[in-house]
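One chain of protein is taken out of this complex; the other chains stay put.
We call the chains A, B and C, going by the order they appear; numbering starts again at 1 in every chain.
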Amino acid sequence: MSIATLFEIVLVAVMLGLGIWTITVRETYSAAVGFIAYGLLVALIWVRLDAVDVALTEAAIGGGLSGVLLLGAAARLRGAEPRAATAPGKATRAAAAAVSVLTAAALATAVLLLPDSVPTLAPTVVANAWATSLANPVTNVLMAFRAMDTMLEKVVLLLAIIGVWSLASDNAWGGRPGPRHQADPQGILVFLARLLPPIGIVIGIYIFWTGANHPGGAFQGGAILASMWLLAVMAGLTDMPPVSSRWLRFVLVAGPGLFLLVGIFGLWLGPGFLAYPRTLAKPLILGIEVAMVLTIAATLGLLLAGAPERSVRR
Amino acid sequence: MSTVTVFGLCAAAAVGFGLYGLITNPQLLRKIIAFNLLGSGVFLLFGVVGRRGEAAGIGNDPVPQAFVITGVVVAFSATALAIALLLRLFQADGSTTLGSGTPPSVRSDPPGG
Amino acid sequence: MTDFLTLALGFILAMLALGLVSILRGPEDTDRMMAAQLIGTGGIAALLLLGTVTGVPAAIDVALTLALLATFASIAFVKKGLSSLDADGTGALEEK
Partner (left out) sequence: MSLARDIVTIAAVSAGAFFFLAGTVGLLRFPDTLTRLHALTKADNLGLGLVVLGLLPQAGSLRDGLKLVSIWLLGLLAGATVSQLIARTARRRETAR
């Protein structure tokens, strides 16, 4: 057994240990912490699998935003834990364990019995890279070859935000999400929230820009921008906008809207929906991505902030 | 054991743990976490299969990679929506589970302020 | 060289796991807040080593992303801890 394999086994052991801990620990709050660490280890595995684009997404979502979302919910529900409902009985547990073991065993068998001939689309992707003149194969797939998926994914984000907003209570309808954080002008948090976002914005734009030729992209860059925005909100330097504001809604639909327009444009002038004219492929993709990075940053920030809670009327 | 085998088995185990947690945990937030665990296992399976498809100088088949990125984003949206629903349920009803028993007395909001 | 770095990587991972065990068990909330911080730095160090070992220079970008988001997560974490303190009735900083 080589050192590399040994390391992989250590990595997997730590990750699965955290997974079990997350499932079994009593307090939900601790489970959320465990899940953040778990997300980080999953990002390590993706690097090891040579899928750096996914590792970036996982680091941004699994380790960062999802964790914060779960922690926030766990902190709010904390008081309700002692009167938690009864756990399922022994029979249910045994049945659940059996089902889970069977599922895992079936998947494990499938992994072990994977056929020797390996289907792959990598050569096709590389052979067609000229069509967009972008060097990152994953961005090519996301933005050109399977652009429909990416467009619909943005629509899903939009639907999620509509769903979250529609959960607001009557008197907070169209109001601002989350509590108003008070800034402590002498505080260390305000200091950090003034110092870090400029750096973070540069790094976010870098990750977005480098996505054309290296791992990176609009989603990962947008996640960084969203976290910087929320940092400023948490420090009390700025407030969440009311969700009824015009410009906010415009930013939210800008990305998918432009995507859709370009798609229809392709249907009208070119061979099909979302077919980019060859000479304009790169500028069009970049234009869509610029709109999308803003949309994604706004959407992720608002998804984390949750349903509106404060009325806009004073 | 190759990289693919180790991580493939790990992904299968993650799916198993996630499924068990999803079924047995009465707390809704815990169910959401367990579901995310299950999802990460499924994504890893994609990654393992993509790793086998390394070709043309790319270490991992870009098509499954793109699928996983889309999947992660959709899973995050679903998680955010689920948590918003849960917080609303807690606000309206004070419960964090979907237990049977007494029907929840939904406190209606004060008429539009 | 690769072997040495792989060993160092495994060692740091093991330390990370041990540190997590101690912190996650920790009775106080402040102990759990430290967990977020530890995950951040340990994870970044592991990522950088892994990038060098596996020959994936782009791992540095992942580490850069993580450095920002881990900071954000730690801050969110501490803020949540502070607000739960407020809910105990020791001060009113937030919640309208």
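Just so it is clear, a contact is a pair of C-beta atoms (placed from the backbone, for glycine too) under 8 Å apart; a residue touches a chain by one contact, two chains touch by 3 or more.
This is a predicted model, so every value here is computed, not measured.
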Shown chains that the omitted chain touches within the full complex: A, C
Using the touch rule from the top, list residues of subunit C that touch the missing partner. 1, 4-5, 8, 11-12, 15-16, 18-19, 22-23, 28-31, 33-34, 36-38, 40-42, 44-45, 48-49, 52, 57, 60-61, 63-64, 67-68, 70-71, 74-75, 78, 81-82, 85, 88, 90-91
With the missing chain put back, which residues of subunit A would touch it? List them for me. 188-189, 191-192, 195-196, 199
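One rule holds in what follows: only the chains that are shown with their structure count from here on.
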Roughly how many whole angstrom separate the Cα centroids of subunit A and subunit C? 18
Touching two or more other chains - residue numbers and ranges from subunit A: 4, 48, 50, 65
Hunt down the residues of subunit C that sit against at least two other chains at once, touch-wise. 56
Quick check on the complex: what are the subunit B residues that touch subunit A? 1-21, 23-27, 29-30, 32-34, 36-37, 40-41, 43-45, 47-63, 65-70, 72-74, 76-81, 83-88, 90-91, 94-97, 99, 109-113
In the complex with subunit C, residue positions of subunit A that touch it: 3-4, 6-7, 10-11, 14, 17-18, 21, 25, 29-30, 33-34, 36-37, 40-41, 43-44, 47-48, 50, 52, 55-56, 59-60, 63-65, 67-68, 71-72, 75, 78-79, 179-182, 189, 192, 196, 199-200, 203-204, 207, 210, 214-216, 220, 223-224, 227-228, 230-231, 234, 310
Name, in rising order, each residue of subunit C that touches subunit A in their complex. 3, 6-7, 9-10, 13-14, 16-17, 20, 24, 32, 35-36, 39, 43, 46-47, 50-51, 53-54, 56, 58-59, 61-62, 64-66, 68-73, 75-77, 79-81, 83-84, 87, 93-96
